[in-house]
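Please see the structure below; I have some questions.
The complex appears here minus one protein chain, its other protein chains still in place.
The letters A, B and C name the chains in turn, as written, and every chain counts its residues from 1.
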Amino acid sequence: MTRQIRLGVFTVAGCGLAAFLLWGLAGLPGFGHYHWPYGNVLNQVAPNERHTSNVVGAVVFDYRGFDTLGEEFILFSAVVGVSLLLRKDREEAAPADRVRSDPIMATGAVAAALLFVLGLWVVAFGYVTPGGGFQGGVVLAGAFLLVYLTGGYREYHALTPHSPVEMAEAIGAGAFAILGFAGIAYAGSYLGNFLGIGDAGSLYSGGSIPLLNWATAVEVCAAMILLFSEFLKTYVIPTDDWRPELGPR
Amino acid sequence: MSYLPYALAAWLFVVGLYGVVSSRNLIHLAVCLTVMQSGTYVLLLAIGYKNGGAAPIFRPTRHKAVDPVVQALTLTDIVVSVTVVALILALALGAHKESGSVNPDEIADFSG
Amino acid sequence: MKASDILVDVFLASGVIAQLIACIGVVAFDDVFDRLHFSGAGATLGPLLIGARACTRNRHGACGAAHRFRSGRGDGRRTVGEMIPLQVVIIVLVGAAALAVVRQADPLRQTLVNGFYGLSLVVLFVVFQAPDVALSMIVVGSIAYPLILLVAIARVRGRAEDTTDTDKQ
Partner (left out) sequence: MSTILAFPVALPLVGAAFVALTDDWTPKAVKEFPAMLIAAATVAFSTVILVRSERTTLVHWFGGWHPRHGLALGVGFVAEPLGAGMAVLAGALVTASLVYSWRYMEEAPRLYRVLMLVFLAGMSGFALSGDIFNMFVWFELMGVAAYALAGYSIERLGPIQGALNFAITNTVAALFLLFGTALLYGHTGALNLAQIGRSLAGHHAGGVVIVAFTLLVAGLLVKSAVVPFHFWLADAYAVSPVPVCAVFAGAMSEVGLFGIARWYWTVFSGPLDPHAHAVRDVLLAMGLVTALVSAVMAFLQRHLKRLLAYTVISHVGIALCGIALLDSKALAGAANLVISNGFATAGLFFACGVLLREFRTVDELLLHGRGRALPFLGVVVALAAVALVGVPYIGSFLGHSTLDEGATEHGLRWLPPLLMLATGISAGAVLRAAARIFLGWGPREDSLLTPEPPDEVPETQASRPVMVAVTAVVVLIGIGLGFAPGLEDRSEHASDRFRDRQAYVERTLDGKVRRYGPPAPVVLHRAKPSSIAYGIGALLIAIATAALGLYRRRVPATARRAGARLLDPAVAGLKTVHSGVVGDYVMWITVGTALVGGVWALTLHGP
């Protein structure tokens, strides 16, 4: 089958599909007319019941926390999958990692530290303001990435040794699932909230939401670092006098 | 006009699909999948939008707010999209290593 | 509109500009390390500035202000055309950017266009009053995607030094 035939047939079918989708979409209530009880009730009750001011955070970690458990493990298994798929794809003969000037490295270190603090802040206040475990976790991983960008692969590798990061990822993901079992033990339902809900607007609010939030942050940060490492390993080359073990584990 | 965001969602969906079908490069294809996926983000958020509503963050006041549920769903959706891109890119690197090509039309090892 | 409102919008604008510069840098340089420098700059400045904007409560942002202005004219006259011009502009922008992403066949250039597309989506999400989602999109679009995409592209094209040779062949 040639490319022309494929694209031709697709054009016809795609137009049909588009028309079909539009026909369906036209039956929805108009944009801006959300009036369903689900969201409105949650907006009403969540701040009181969970003392979280960010209702999205409450939905992600409490009302629909079980979705987030699945989401965590999607990320977890994607990282496992990527390391499975890239286990043979290692650079062998290669030029040296670039060594950068001291001012760049110093600036990078400061910027990385700042980004790290920003990440912690985004995680910590996730259920008070926008942010949370996922977003903060990626920012935290970004701080490590910045070390690579301004320092070099060597520094990055030293900061993110494979084994502990892998353990952190497993612990973060496992902790989420185990906190669910704690819910069974203390609150009678999986992922049940088994801590007091604390004062609204403070870091102690939300019961077990902060715990789940931090578990997510650890998992996401470690997963992202591993993801970057796996991809970087296929490209980045160590200097002559220094080779990390790049082989499959 | 009030259906424009929905139309955008359908547009992104179909344009992304077109990209997937027509792509000659797996890396390009992965990005097209994210475009298609962003159609679902837009649809979800557009459904949950409320005229005059603000973000569902209540500190210190209560106010009219948009639907928080669709936002939570979209967050999950974004994570899914990252993982899928990572996996497809990993496979694309493998394909390049084995066949020297990342053109999906050229790496057909078997058929029939 | 208060001074703080203007300030947060300035944040947003400079974040967007930082991202744009980073995107251009990614395409302008051949070496993957240089490219990563730029995407790294985007990864720091962009999230910081846009995130600062997203994290400030949205009622004081452009859309919230527009809505207050609108509802001030009375709820009785609400019709279907409830959307504000900003939303329409951004929606058209996102649609056009998506087409550009798909039509750009060269993966490297596509990464640039995709960066811009991601940004326009972020703005759309802010307009849709979804700061959490916008924040996710920023971190994903400026940290996660660029890195894995650039490494994959670099790997597939061969190292910067021999890129030109392989391209010519």
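Everything that follows uses one rule, which is that contacts are C-beta pairs under 8 Å (C-beta built on N, C-alpha and C of every residue); 3 or more make two chains touch, one makes a residue touch a chain.
Just so it is clear, the model here is predicted, and its values are computed rather than measured.
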Contact list for the unshown chain, restricted to visible chains: A, B
Per the touch definition above, residue among A:104, A:117, A:158 or A:184 touching the missing chain: A:184
Residues in subunit B touching the chain absent from view: 9, 13, 17, 20-23, 26, 29, 33, 36-37, 39-40, 43-44, 47, 69-70, 73, 76-77, 80, 83-84, 87-88, 91-92, 94-95, 98-99, 104-105, 107-112
Residues of subunit A in contact with the chain not shown: 1, 3, 6, 9-10, 13-14, 16-17, 20-21, 23-29, 35-39, 41-42, 62-67, 69-71, 73-74, 76-78, 80-85, 87-89, 163, 166-167, 169-171, 173-174, 177-178, 180-181, 183-184, 187-193, 248-249
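Heads up, the rule we're going with is that only the chains that are shown with their structure count from here on.
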Contact graph of the chains (line, ring, star, complete, other): complete
Intercentroid distance (Cα basis), subunit C paired with subunit B, Å: 15
Geometric centre distance via CA averages, subunit C-subunit A, whole Å: 19
Overlap residues in subunit C, where contacts from two or more other chains coincide: 80, 82-83, 130-132, 136, 140, 144, 148, 152, 155
Shared interface positions of subunit B, touching two or more other chains: 2, 4-5, 11, 18, 46, 49, 51, 53, 55-57, 59, 65-66, 71, 75, 82, 86, 89, 93
Contact set on subunit B toward subunit C in their complex: 1-2, 4-5, 8, 11-12, 15-16, 18-19, 24-25, 27-28, 30-32, 34-35, 38, 41-42, 45-46, 49, 51-57, 59, 63, 65-66, 71, 74-75, 78, 81-82, 85-86, 89, 92-93, 96, 102
Subunit A - residues contacting subunit B, complex: 3, 6-7, 10, 14, 17-18, 21-22, 25-26, 28, 30-36, 38-40, 42-43, 46-47, 53-56, 58-60, 64, 67-68, 70-71, 74-75, 78-79, 81-82, 85-86, 88-89, 128-130, 134, 201, 227, 230-231, 234
Residues on subunit C engaged by subunit B in the complex (per definition of touch): 57-59, 64, 67, 70-71, 78, 80-83, 87-88, 91, 94-95, 98-99, 101-102, 104-105, 107, 110-111, 114, 117, 121, 124-125, 128-133, 136-137, 140, 144-145, 148-149, 152-153, 155-156
